[in-house]
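Of the protein chains in this complex, one is absent; all others appear in place.
== chain A ==
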Amino acid sequence: MELNETNIYKALEQVMDPEIPVLNVLDLGMITAVEVAGEAVHVKMIPTFAACPAVELIRRNIRTVLEETLQTVVTVEIDREAHWTSNRMTDSAKEKLKNFGIAPPQISNGEAYSEILLQTPCAHCGSKNTYLRSPFGSTLCRAIHYCRDCGQVFEHFKPLE
């Protein structure tokens, strides 16, 4: 396969998040740069949460998948300058999250989280008659809400500024 940016991005589509397997690293906005340097490929990425335990695993997966697909040497570096916010997530990623049963993050616009978290649409029935049960869930990026209409608990990918 020819070494160019388009093919690198195509290959990155196959690298899924280990905690949310319907999203790839591009959906999540984790990739900040790709570069072809001679015969080698260089990728820069940013973690979602500072303490995300999956960062090293994702980094290894990017290297393995890209080396296999592109048949070349790949280095993956953590980008110290770029800042991850949930606004980096693409619209199609939010759609995939919803179909997976997790409410997508609202656009964070500098407002206090307590306000944007109000009436998060239920991931099961879409009702806005919901409340935040806990800002912490099964992974660092998720919160737990309760829907008064369908009577079910649902998870939410938290907005992060």
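Everything below uses one rule, namely that a residue touches a chain if its C-beta (ideal position, glycine included) is under 8 Å from a C-beta of that chain, and two chains touch if they have at least 3 such contacts; residues count from 1.
Quick note on the criterion: contacts and distances are computed from a predicted model.
**Student:** One chain of this complex is missing from the view, so tell me which of "ABC transporter ATP-binding protein", "Phosphate transport system permease protein", "Phenylacetate-CoA oxygenase subunit PaaI" or "Uptake hydrogenase small subunit" is its UniProt name.
**Tutor:** Missing chain, UniProt protein name: "Phenylacetate-CoA oxygenase subunit PaaI".
**Student:** For chain A, which residues touch the unseen chain?
**Tutor:** Output for chain A: 49-53, 80-81, 83-85, 112-114, 117, 133-138, 140, 143-144, 158, 160-161.
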